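For this depiction, one protein chain was excluded, whereas all remaining protein chains were kept in their positions.
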């Protein structure tokens, strides 16, 4: 076997030989191949991820573990992370998406947390096959989530031709654990057993991570197809229950899920993090197929497996739990003092002998230029702004009915969003609100990934992704506890793609720093490109916040007639990156950059309003701008209510700009005066309309646009047909 | 002319079949001496074609393009004699 | 002796088959002159039995008791010749 065959470069191979002081044998080389792949080593992104803020008052576990952990209160902690399954979902959408859900759930379970919620972020192309792909991906997400019994409580979807052959399937999972529980992949002690639990190992997904997810797609990818694996949510459920029951006994040293690169990655990471070694007995690994080679056993990505580290005198107790749940399980090795990963059979025990600090810790990282972070900030594409002069009634409908804006019910109704009976606000709201049975506090969960904004100005798009989720939490007065980021981009070896990636991360880092929210974990998926066309750099940001009144969320639509409507937003709006622009402008122009200082003040004020102002409703302005936000508030309001808005110039910009930092507030006239008076100077807030009893939505500009409820409901539900 | 086709779709041997696995287990619990239950699809359809060969060819094409996923499945196509 | 059995399970004619219906539609959109796609199951399994007749009998019993639901499905059982 050559280094090229396992996906390594000549430099990397030389580096391995230097570090090892010898030439690795075939098996060893194969293990290096997967662990030093982009997917497992983060070699192109690690130095960029270092820019992200990781610390905060609520952080219990930052990046580096299977999932981040933050503190909800004294008793309850929250584990959460986002993961992508982009390539597998293109090759086999149902199974690819399903195993993506299974994979991220196992990460949460590996932290000793019981999953309570899922959120999905999807991107599809605009051609015909993309529609089938979407249908199948949604089927897959539901097939796993519904069956294992974890509700999908929120999510988002977006479209663009750049995703035609590179759909994105990012899934975030959230779990809860008691505050005193401390289990991770770091506690393995010499003498303890490696207990492999779950599905017997087959030839599934060999090279899934190293090849499929670390190379570009092109004409010649057909032969990679057999590497797709099948998800078994039934076994996933048994494995989840058994693992959590085992963790609960307090008898385990450590837990590590098996994901990309299977046993290789799981064991290498585990012994590396625990600063120990291990002897693995390949003859003891339960296999589904005969005659599997050591290489295949070590690299198989068979799903629904978990590695438990347990001291010999506790083995019986743990095995009893596995037996109750009828899970196959077997001791496949032992933790050793000497930090060496030794893999072999009883006949030939030392077929691979590797120091974990080289295998898991020495992959050379792509250097980042000293001015890398500044460069992203400074690259402001300049283009004449798009400024339409007329105003047409039809535009509003066309934007509301656009694929990006219209109702997501056809997707989220295929997910169980209510199981576990915590969902106070589900997917028919812009963010989810969950009660937590062991706490008076609840969870606010939001996910956004505005790729279109990053198309021309990734720095701005990165900032916007963070600003969006925090804005959503602000409307509930929820305190952000932490963020998880899913980075999706093209081939990092291309200079232009890497520049974009730098700018995207600089944007995320600057925004999360300025808004004071740490990033506790995430995922990076690169090589999302087909035949040389990369996707838009797409940052999917998930946020978890502490909600102090989860049983009474702040409404997102007006409740009565006679309420004032207030608009909050920045002075400079701009149509760059908006849906309106994508529909009516001959070209895309850059998304407006947020003023982070000002944004922080707006968010602080909105958060305090949500917590203290009586009788208000709040909504963020997002895709489709004010027009869509107002329409959706209107549709949600009691049937007889109407809304009348007075629109000032520049009307079109104001109606359709998607700039961050914009909110709608619905308040009673008594509160309005106080609200305006007490708003900080840095915040622009104007009364722009009232709720009425006429049952219609009207915008009064130089002409009046009048929309009936029926027409808006139909457009939102079915799209606009002209 | 209308032809009745049967397309049998089965998991490739190395592909995990969780439904088959669980069914095996339950049949064994019920006392049957069975093993290796694999659950595939049997698809029946009617196709308009000039002759049997063309009907078969259309069937194979549909199987390849839609009815089976070559990533994980194999298929056979046959014409049902009237 | 081990026998390979095939149990084909199909929807009764009067039972709606939504998967078959949507597959019909997609195939037609793809340009095929097809109709009446019905998606049943083809279950393959191995059974230990003294002879072929007993293998078949076990197969029929399993189909009746578990593999098919008589309210909505019909089944056929056959032995695959080695």
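For clarity, chains are labelled A, B and C in written order, and residue numbers in each chain start from 1.
Operating definition for what follows: a residue touches a chain if its C-beta (ideal position, glycine included) is under 8 Å from a C-beta of that chain, and two chains touch if they have at least 3 such contacts.
Heads up, the rule we're going with is that contacts and distances are computed from a predicted model.
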| item | value |
| --- | --- |
| Protein name as given in UniProt for the chain not displayed, "Phosphoribosylformylglycinamidine synthase subunit PurQ", "MoaD/ThiS family protein", "Anti-sigma F factor antagonist" or "Alpha-ketoacid dehydrogenase subunit beta" | "Phosphoribosylformylglycinamidine synthase subunit PurQ" |
| Displayed chains contacting the withheld chain | A, B, C |
| Contacting the left-out chain in the complete assembly, out of A:552, A:572 or A:678 | A:552 |
| Selected residue (touches chain absent from view) among A:67, A:148 or A:539 | A:148 |
| Touch criterion as defined above, residue of B:6, B:19 or B:71 at the omitted chain | B:19 |
| Positions on subunit A contacted by the hidden chain, ascending | 139, 142-143, 146-149, 232-235, 237-238, 325-326, 412-421, 423-424, 435, 437, 551-552 |
| Subunit C, residues in touch with the chain not shown (by the definition above) | 11, 14-19, 21-22, 65-67, 69, 71-72 |
| Residues from subunit B at the interface with the omitted partner, ascending | 18-19, 22-23, 26, 29-30, 39 |
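To be clear about the criterion, only the chains that are shown with their structure count from here on.
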| item | value |
| --- | --- |
| Subunit B and subunit C: spacing of chain centres that average the CA atoms, whole Å | 9 |
| Intercentroid distance (Cα basis), subunit B paired with subunit A, Å | 37 |
| Sites on subunit C at which at least two other chains make contact | 26 |
| Contacts with two or more other chains, residues of subunit A listed in rising order | none |
| Residues on subunit A engaged by subunit B in the complex (per definition of touch) | 91-92, 95, 199, 202-204, 225-226, 228-230, 232, 234-235, 288-289, 302 |
| Footprint of subunit B on subunit C - complex, ascending | 8-10, 20, 23-24, 26-27, 30, 32-49, 58, 61-62, 65-67 |
| Touching residues on subunit B, where the partner in the complex is subunit A | 12, 14-18, 21-22, 69-72 |
